[in-house]
Every structure is written in structure tokens, then in C-alpha cells.
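The structure follows.
Of the protein chains in this complex, one is absent; all others appear in place.
Letters are used for the chains, namely A and B, taken in the order the chains are written, and counting of residues starts over at 1 for each.
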Amino acid sequence: MTAFLQQLLNGLSLGSIYALVALGYTMVYGVLRLINFAHGDVYMLGAFAGYYASKLLHGRLNGGLPEAAVILVVSMIACALVGMLIERLAYRPVRRASRLTLLIVAIGVSLLIENLAQIFFGADPKFFPQILPERMFEWRGVLFTNQQILVLATAVLLMAALTLFIRRTRTGKAMRAVAHNPDAARLMGINVNSIISLTFALGSALAAAGGILVSLNQPSIDPLMGLMTGIKAFVAAVLGGIGSIPGAVLGGLILGLAETFVAGYGSSTYRDAIAFFILIIILLCKPEGLLGKGQVEKV
Amino acid sequence: MKKILLVLAVLGGMGLLQWALTAFLLDGPVRQGPYYYQILMLAGINVILAVSLNLTNGITGQFSIGHAGFFAIGAYVAASVSVYAGPTLQGSLAGLPSFAADSVLLLVASAAGVAAAAAAGWLVGMPSLRLRGDYLAIVTLGFGEIIRVLILNIDAVGGARGFTGIPRYSNFFWVGLGVVAAISTVRHIVRSSHGRALLSIREDEIAAQAMGVAVTRHKVTAFVIGAAFAGLAGSLFGHFTMYLHTNSFTFVKSFEIIIMIALGGLGSLAGAALGAVVLTVLPELFRGFAEYRMVIYALALILIMIYRPQGLLGKGRFLGRGKDK
Partner (left out) sequence: MKLAGLAGAGMLAGALILAACGKKGPESNDILIGEFGALTGSIASFGQSTHKGVALAVEEVNAGGGVLGRKIRLITEDDQGKPEEALTAVTKLISKDRVSALIGEFASSNSLAAAPFAQQSRIPMVSHGSTNPKVTQIGDYIFRVCFIDPFQGEVMAKFARNTLKLDRVAILRDIKSDYSVGLADYFTKSFTALGGTVVADESYSAGDKDFNAQLTALKGKTPAAIFVPGYYTEVGLIARQARKLGVHAILLGGDGWDSDKLWEIGGEALNGSYFSNHYSVDNPSPVIQGFVEQFKARYDGEKPDALAALGYDAAKVLIDAIRRAGSDDPKAIRDSLATTQGFAGITGIISLNENRDAVKSAVVLEVKDGKFVYKETVDP
């Protein structure tokens, strides 16, 4: 029983990582209908931004929460800028082109970031500084750390905040309008370009937050860390219903649990395949994802 | 009659080419011969891959990122046939001269590889081609990864240690024939009513359906043919490198094939072939800048998509419209 609960917690902890990254994926997709392959790489850049920020800050703040907060904010701002830059330079020129073109550009951006990162940061893994001291807890033999809780709580909190933002604020309303029909939104006086820019900034900042929180938990970062995480997070987003914010979190958690239970109770060698296997099953039964809204394609 | 003559001419031409290549590059006066031959072979295999993916991605407009999966299935199945059934077959072919026996073995192995890849294409395509574009992309990507993980778990084909001991049966004669077969098949399809159905699906699926085009059937057929040729490329590849490892079949390989057809022009046959050749040869010229090779690739890809989304040889009739908006 203890082992089962421990695996459950492991699964939630892994799933919350996917959920954090999936949030940004789903936002960008919801507004732009673009699989932003570079999202996983922005997540990686977030972790590296945090790494270099903490090197620069080292000794200037007394560690602990303030330092962690500063590092988090710096990295989120840096990645928001990167995200806006990517959108402005690569995606905007092809926004009206076919989806295939958009997808290929996204693949190109992802490859570009990964390879530049290998050149600038080096291919070897780096140790991510423990900017938040780790504490262990035990409950009925189940062991967990404050950082695992932090990642899970952040994912859920961000989900709530994002949902509120999109449902209740004027900007959120504008985002929904752009997602629904960009041309009509423009006619209504919405600045479509700045709304899309903002979406990217927000999505990338989320990715950066994810990168830092995850790296606290798994303190080894390298230029290719976003590759698999990004793809699995995307799978999570599709699983939950792409474009749906609660769906991204749900999908992430399900994926994390599935991988953990397959590795823990089945065969760990098939762990990497299970994510895709579930995805295929879900898509075949319910193509819009668990929480997605069915779409009727209009002529 | 004309067709038979044409086939004979192609066979003769390829045979002649192979003889010339052997005489000049492999055993001959050209110092870097084997190196050029190697590039030529890889270019040919990449052309088959690009042309076959183009049938799905460029002509039918269905975005698949799992081509490396079919490539892997073809390679591993064909290689297994050669390694495990080869010795028995060889025994029954003892009377033939060695090159003829090798050819028969390669044909048998390739047939198995092609059939397996086509079957896998049908299995994947049947359910998933009903999905909209982006979902198909991610399902095919997932399929490619599942194949990779499965291969890693099969000890009979070496798992993580790789598959050794594959005989070297393929040469430029076979790869050249594969290229011709792939190009002429795809060209034939495009010009047939089937091809027009595919183009209509790419342009507007709903309108095509309304006009009575059996959308799913046409899509699946195209997908299966594409997978079959990827399988052929795989079996030629395995019988050339004599060694297979899953590192050759990651989704990065699928991305590379996509880059090839994007560079040449989505939907353009000659473009796909050209893209494959350019992207095999260019990196060799840039060997000195090894670290920056992928950076240059990625940049080129983005710039081409922005400034010339129809690729180098595409006509741009079909792309560049905001139909999804």
C-alpha cells in the first residue's frame, strides 16, 4: 500500500511537470492553432536563464526565498522576450500561410534553439543550483519533498489563474476573440498582433517558470532537456483537449501517472512508448481530447 | 511494348551506371571514390524517402512526422529476413552465380520489408487519417517513437547494441531502380484520377467529400504507398550500411525528411528529389563547420518557409493561402 501511494505521488509529481509545460503549449495552440515545437526549448532556455542568473546573483542576496523569486522573475521575463521575438521574427510572417508551413517553421525554430544552445552552453549537463533549500516530509511511509509539492501546487494555481485571466479580464476576452476568429476580432477593434504577442510572452514565461521549478527538483540541465519534455507535454495537452487549460493539467497528470505506473508495475523498458500509446487510443475514441470541445469544421 | 522497352532501358541504364561507378569510384582512378559512392547511395535512399513522404505531406496535405518509423520497419524486417532466412535461401540458390543469388536475396528481403512497412502504414493510417492535420502529426510522431522503443526491446535484432551481420546486397543499381520506381509511381498517381482526388483533399477536404471523393480511402491509400516506399528505402539502407541501430531512426530523421521536401517544395516531385540530394551533399561540403551545420539548416529552413514557402521548385499554386484561418 505504501508503495502504491508512493507511486501515486511519483506520478503526480512527474505529471505536474508535464502539466506546467503543457499549459503554455495549449495557450499558444488555442489562440494560434500552432503546435509550437519550440515551446520545449523555451522551457530549456528558462532553466539556463535561471542557472546564469543565479551565478550572477551568487552572494548578493542571501539565498532562500528572495533570491529564488528574483531568479524566477528574471528568467520569466527573459523567456517572455524570447517568446515574443520568436513570434515576431518566425511565426508572424507565415501566420497566414498554410498550417504545414507554420508547422515546418516551428520545427525549424526548435532545431535552431537546440543547436545554438549546444554551442553556447556546451553539450554537457550543468548542475542547477539549489536556490530553495529542500525539505523532506513523510506521511505514512510515503516520502516527498517541499519542491515536489511546490511544482504540483504551482501547476494547479497557474491553471486557476490562467482560467480566471482568460474568462474574466478584458485581455482574456480579446484572446478568446482572436482564437475564435482573428478577422472578426480585428474588425471589433482588437489589436490582433499585440494579443498574439502577449499570448507568446505569457506562454513562454510559463515555460520558464516550469523550467526553473523542474530544475529545482531534478537539478541537471542540458540543451536537449526540452526535446522529450516538450513532446510529452504536447501529448499531455492533446490528451486533455488542446486549447483547454484545465485539460492541459489533467492531461499532464494522467500522463505522469500512466508513465509511473507502467514503469513501476509493468515494464520500465516500455515507459517511453506508453505516452504515445495512450494518446493514440484517446484520439481514436475522443479526438477532441478529454476536456476539449468538439469542433465542427465550417466550409 | 513501349513500356517494356522503357523498363529495359532503365534496367540497362542502371546496370551501366553501376558498372561505371564500380569501375571509376570503387576500384578506379578517382581517389575519393568510395566516399562519393557512399554519398551517392545515401542521397538515393534519401530521395526515395523524400519522394514517398511527399505523397503524404505534399500531395495529400496530411502532415506525417513518423516517416522514420516506416523507414525503420523496412530496414529491420528486411535485415532480419537476410540474416535469419538468408542462409537457407542461399542454399537453395546455390546454382546461381553470386551476384544473381545476392539479387534474389535482396529482392526477397526488400519485399518483406516493403510489405511490413505497408502493413504498418495501413494499421496507423486507417484509424488516424480520420483525424485533423495537427493530430495526425502528433500520432505519427508517437508511432515512430513506439516503433523505436519496440525495436530497442527486441533482442533478436540486437536491441540497444544494434543489428550486426547484415550482408551488403544493395548497390547503386538497386538504389537507382528504387529512385526511379518511387518517382514514377508517385508521378503516375498524381496524374491519375486518384491523384486528382488527393489534390482535392489537400485543397479542401470538406469540398472534396461533398463532391463524392472517398476521402479516407484515398488518404489511406496514399499513406500506405508512402510507407511502402519508406520500407524499401529502409531495406536498401540496411543492406548497404550492414549495421542498424535505432539512433538512425529517431524523430530527428523524420524532421530531416520533412526539411528535404520543404526545401524542394511541398507537393513538387522534382523538388523533393532535389531537396534530398542537396541536403545530403551540402552537409558534406560544410564538414569544416560541423558544429554549425544544424544551425545553418534550421535557419535556412525558416528563411525558405518565410520567403519562399513553395520551396525551391514548388509552383506555389496551392500553398500560401490562409485557408485554415
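As a working rule, a residue touches a chain if its C-beta (ideal position, glycine included) is under 8 Å from a C-beta of that chain, and two chains touch if they have at least 3 such contacts.
What you see is a predicted model; the values in this text were computed from it and never measured.
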Fill in: Residue among B:42, B:59 or B:302 touching the omitted chain
B:42
Practice prompt. Out of A:41, A:67, A:222 or A:288, point to the residue that touches the absent chain in the complete complex.
Written response: A:222
Worksheet item: Given the full complex, what residues of subunit B touch the hidden partner chain?
Response: 6, 10, 30-36, 38-40, 42-44, 47, 152-153, 159-162, 164, 176, 179-180, 183-184, 187, 237, 241-248, 269-270, 273-274, 277-278, 280-281, 284-285, 287, 290-291, 293-294
Worksheet item: For subunit A, which residues touch the unseen chain?
Response: 3, 6-7, 10-11, 13-14, 17, 115, 118, 122-125, 127, 136, 143, 145, 214, 218-220, 222, 224-225, 227-229, 259-265, 268-269, 271-272
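To be clear about the criterion, only the chains that are shown with their structure count from here on.
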Practice prompt. Could you tell me the distance, in whole angstrom, between the mean C-alpha positions of subunit A and subunit B?
Written response: 33
Discussion item. So in the complex, the part of subunit B that touches subunit A is made up of which residues?
Written reply: 57, 61, 63, 127-128, 130-135, 137-139, 141-143, 145-146, 149-150, 152-153, 204-207, 251, 255, 258-259, 262, 266, 291-292, 294-295, 297-299, 301-302, 305-306, 309, 319-325
Worksheet item: Inside the complex, what are the residues of subunit A that reach subunit B?
Response: 29, 33, 35, 90, 93-94, 96-101, 103-105, 107-109, 111-112, 114-116, 118-119, 182-183, 231, 234-235, 238, 242, 269-270, 272-273, 275-277, 279-280, 283-284, 287, 297, 299
